[in-house]
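Following this message is one structure expressed as structure tokens.
Removed: one protein chain of the complex. Kept in place: all other protein chains.
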Amino acid sequence: MVNFQMRTDLALEARESIGEADSELRGVRVEEYYHEEEDIRVTKVMIDTKNAAKAMGKPMGIYVTMEAPAMVEPDEDYHREISGRLAEEILELLPQADDEQSVLVVGLGNREVTADALGPQVVDNLFITRHIVREYGTAAYNCSKMNQISALEPGVMAKTGMETAEIVKGVVEQTSPDVLIVIDALAARSTKRLNRTIQITNTGIQPGSGVGNHRNALTQESLGVPVIAIGIPTVVDAATIVGDALEKLLEEEEELENVRYRERQQLHFAELNNMYMTGKDIDAVIKRVSFTVSEGINIAIGETFLEH
Amino acid sequence: MVNFQMRTDLALEARESIGEADSELRGVRVEEYYHEEEDIRVTKVMIDTKNAAKAMGKPMGIYVTMEAPAMVEPDEDYHREISGRLAEEILELLPQADDEQSVLVVGLGNREVTADALGPQVVDNLFITRHIVREYGTAAYNCSKMNQISALEPGVMAKTGMETAEIVKGVVEQTSPDVLIVIDALAARSTKRLNRTIQITNTGIQPGSGVGNHRNALTQESLGVPVIAIGIPTVVDAATIVGDALEKLLEEEEELENVRYRERQQLHFAELNNMYMTGKDIDAVIKRVSFTVSEGINIAIGETFLEH
Amino acid sequence: MVNFQMRTDLALEARESIGEADSELRGVRVEEYYHEEEDIRVTKVMIDTKNAAKAMGKPMGIYVTMEAPAMVEPDEDYHREISGRLAEEILELLPQADDEQSVLVVGLGNREVTADALGPQVVDNLFITRHIVREYGTAAYNCSKMNQISALEPGVMAKTGMETAEIVKGVVEQTSPDVLIVIDALAARSTKRLNRTIQITNTGIQPGSGVGNHRNALTQESLGVPVIAIGIPTVVDAATIVGDALEKLLEEEEELENVRYRERQQLHFAELNNMYMTGKDIDAVIKRVSFTVSEGINIAIGETFLEH
Partner (left out) sequence: MVNFQMRTDLALEARESIGEADSELRGVRVEEYYHEEEDIRVTKVMIDTKNAAKAMGKPMGIYVTMEAPAMVEPDEDYHREISGRLAEEILELLPQADDEQSVLVVGLGNREVTADALGPQVVDNLFITRHIVREYGTAAYNCSKMNQISALEPGVMAKTGMETAEIVKGVVEQTSPDVLIVIDALAARSTKRLNRTIQITNTGIQPGSGVGNHRNALTQESLGVPVIAIGIPTVVDAATIVGDALEKLLEEEEELENVRYRERQQLHFAELNNMYMTGKDIDAVIKRVSFTVSEGINIAIGETFLEH
């Protein structure tokens, strides 16, 4: 089989590409459930061992994928039902706490590039409370306990000259949040997952992933606090999709000498480096989807911790 | 030869895809020259007959292509030397006039989608004078004769519910410009032309071209005034590039039954409809290139007519 | 009494400034009601005669003012309860029709100037249907009758070189809507009305009103179709507020020779021309308020006509 280089940020797709036997891969557990009313399919991939992590090409941890086809459709309430389910999954991954927490939400990506603007746009719609609680106390919101939300849009290296990880680390050290939630636009392998899939993971962000690859590690190891990453695939890597299309064709032609093909495609596809593919209505989609994610975070941080 | 559907807005590429004999295609004249100092290669394709228009898949008229590799590079003066050469080509295509003219510049495309924002961004940087001249006379600019520039950003159908041609036609009828200059982002067939090629034509805009396909005809026939179209390729159509990559591979495998391939690729590529491919630094590129084009228009309309 | 020049776009304020006896001004009827649950006070000023129009400095017609203090506050549903009441008032002013109508919404103002961006931002959030209904019929929305919404952001004269009225007139003639809804940011006389008052009128837009004064008449007389205008005061004219402050002080100093003061203030305030005053959080307020107004229009045009 021709095996082009895998280029996906989704654990779900990484698992699929390993092949049939994956469900029995040692060290990988998979749970699936379906929310019928909201038409959301949830797949939870738990990578429990280093060997499994190596096989999957993803670090150990929990990867939740919510497939919500309705998310791309216009909706007057910005799919609040999806936000509700997203909030549940965020809460599952957040570290347990007996007391109020301070949550820093980091919106990665480039506001000026539509397909990469998810992070900044999510941050625009958050209900920011840290500065109010610190100045006036929780009484400002008529409650005795309350989590604090702060938010950062670090920008991209081409515009700052600094690595995102440098900026985030500095802000974390100064403001001491209890947990980070990092938002980013992702690359998928298949166009059919674009903008209708949410991945939530407790492994943080790994170097070299994301639409703009504008990232160093943002992990508990590097930052000293737990890092939840929320991502939505908004683009398909150009070289990947061409490779996939070729592969499909070639699979059916057994007489072809595949090795020769692989060599050639690397020649032919060099021009596709640093190119990505996205839909023509990406602006409207990003705008809508960012509201859905923001509201999920607002619900998770607002409601849950309050009840503790 | 496998002959996938042609998807390019560039006359230069249309000509290339016709094949070797094109230089002798009756009814098509080609002129080429090279500005050494600015490293700009200009190709002028003149389609003189209906038959030639049919063969080329482009209407009769003049198509000037400026290939300026420096255009994608940062430059403190936004490549004023390219703006100067662009101004010369615009002036060649503008109808001769003994007197001042009123020029309406129309910036097509969607400001919110980075790769489609060329038209709106060009319009942002024009030197708008019509309202001043009409209210205070040309004396406001210390001259006795002066062209007037007005500008329109009609938006895209998904946001207006109206066809671009309806909006432009209404504004033309109310404000009676002498000539239109229409700016749009184009689709190219090859990634190597992206953002470094300017096409200027006196045929206006044809339905179904451009990045967002957000256009009906904007031509002298439909609007009643001459229409100069200026376009820069900012995207490659996803299905096209996959087709091209396949074609290159398959050309070398004579044993393949090409017909079967063509059928199959149409199946496999259905998911690529409404997808486009663009570079990861498209925001910075569009910002820079739009200044170059604006300045070309400012020079052409400002300087030249003034000398009459 | 020192009587500085009146500078307000609100009929409510114009009425107040006429003085105590206004409720008995012949030709002016006033109705007031209060929606307790939503805390919205509605004042309807009906100017029935030419004489009354002259005394009020406003054309004959109906002016509805909704005072909704909650509107400036953040709200997760963008104050849908206010949108509902706004929809009712829009429907009252819309011409009765037995059949579907085509409504063109025009967002006046300058997107780049925060306090003047209400119109463009309202247009961003409308549910645009005209192009869908025209291409696929009302069946696309699973209904047999349906109004069509289209929208236009004409821009400001400094950027287009054209008067707004020229652009709107051209588009109206080409697309033949049954009715226009025009949105604009207004100037108020008092800071306490900023961003919490909506004025809806069936008189259209008069020259010289609005934040940017970027307007000629947009009226049934000039355009040939009924024009509903919706405005929200987002700024106070700088000269007005200084004049008002002075007046308050001077009222209490009977010994002052007021005529001398008036002369002087015109001298002193010349520097305030073309200045306006607005709040420091105007960006967040405009963003929220524009959602409230968009939703009001979506409800009015969507729900009501459907039931006919």
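By letter and in written order, the chains are A, B and C; residue numbering begins at 1 in each of them.
One rule holds for everything that comes next: a contact is a pair of C-beta atoms (placed from the backbone, for glycine too) under 8 Å apart; a residue touches a chain by one contact, two chains touch by 3 or more.
Small disclaimer: the values here were computed from a predicted structure and weren't measured.
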Option touching the unshown chain, where A:131, A:145 or A:192 are the choices: A:131
Residue in contact with the excluded chain [from A:53, A:167 or A:217]: A:167
Residue, one of C:65, C:83, C:110 or C:150, that touches the chain absent here: C:110
Touching residues on subunit C - with respect to the absent chain: 110, 112-115, 158, 190-192, 211-213, 236, 238, 241-242, 245-246, 248-249, 252-253, 255-256, 261, 264-265, 268-269, 271-272, 274-284, 287
Touch residues of subunit A, complete complex, unshown partner: 123-124, 128-132, 148-153, 155, 157-163, 166-167, 169-175
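The working rule: only the chains that are shown with their structure count from here on.
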Superposing rotation of subunit B relative to subunit C, computed on C-alpha atoms, to nearest 5°: 180
Gap in Å, rounded to a whole number, between the CA centres of subunit C and subunit B: 40
Sites on subunit A at which at least two other chains make contact: none
